[in-house]
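All protein chains but one are shown at their positions in the complex.
Presenting chain A:
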């Protein structure tokens, strides 16, 4: 059978994952230390796991409402009100999804007509482009720069806009750069969004992992709530990646459209995960604070260490990634990452997999134990010295 004639060209057009390659490479090397992991190194806090045991014991094994458990939506609404003074109705403006991943896919599918453009400030999270393409959209990438600490400039956004521009994806704090945008930065973006009538997908999954200043939720900016789809979840803040639960808050009309897809393709997020998430929003703050404190300490260690090695990086204010420049070594990002892995057994992700403007950089995750970070820094230092 000639599968290339059978499989959808839309799927075939999606290039293989650049991250996957490093996964395979790493499996061939012994004694690997990984700074390539995009998830917390904490296990989900015990009280949340315990809530899940009780839930199972009680027999919570059914489907829930397509929207998700009402109780959970109510708690999410409370959280958004408490943290950002944002008002969303738990009845029809909040949808519980199988992670932010599903929610992003729903939004893009609900919004895009064939060939409409999605503006992607890059370097960015690797799922945005494939999701947009699979939804029939066209991707327009916008470069950001190290000298701006990888913030999006309003001017660059403006220049990328065409009559087909429809959606702007924002992700702050950022995966992979750790960049954040404060209120003033975002206001300039909001200006352009209004001018060009864009819809903003604001992926704020790292919002709780903000170490300096306060996270500004995009929907809080004047006039933006009605054109913003807000994504957040439990994976990063509560160390719950494997539970597959997240949520989206948006104006009713778009939420209903997303809900239409969700009800047929997913039905609902797993009930046990929703019960665990309920415990997380209700009682998770103390554990979140502990984890944030610990990430923050490691952030300072890794930023200092990398700069001392000569891999220049700014001190990112959010998420758990640093994005140092490796330009001084003369190697490309891929060469650097591949050789570092083969010669010293340290996994980092080459910056170019997050977009062209990530070339010359690597992503290092500090969601790894302090001992690992020190050992990785030692090995990276040795590697750079002998180049």
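Here is the rule we use: a residue touches a chain if its C-beta (ideal position, glycine included) is under 8 Å from a C-beta of that chain, and two chains touch if they have at least 3 such contacts; residues count from 1.
Going forward, contacts and distances are computed from a predicted model.
Novice: Among "Pyruvate dehydrogenase E1 component alpha subunit", "ABC transporter permease", "Transcriptional regulator, AsnC family" or "CbtA family protein", go ahead and choose the protein name stored in UniProt for the chain not displayed.
Specialist: Spelling it out: the chain absent from the display is recorded in UniProt as "Transcriptional regulator, AsnC family".
Novice: Touching the absent chain in the whole complex: find that residue among A:43, A:56 or A:267.
Specialist: Residue touching the absent chain, from the options given: A:43.
Novice: Against the chain that's been left off, what residues of chain A make contact? List them.
Specialist: So the residues of chain A touching the missing chain come out as 17, 19-20, 22-23, 26-27, 32, 34, 36-39, 41, 43, 125-127, 175, 297-298, 300-301, 304, 347, 349, 370.
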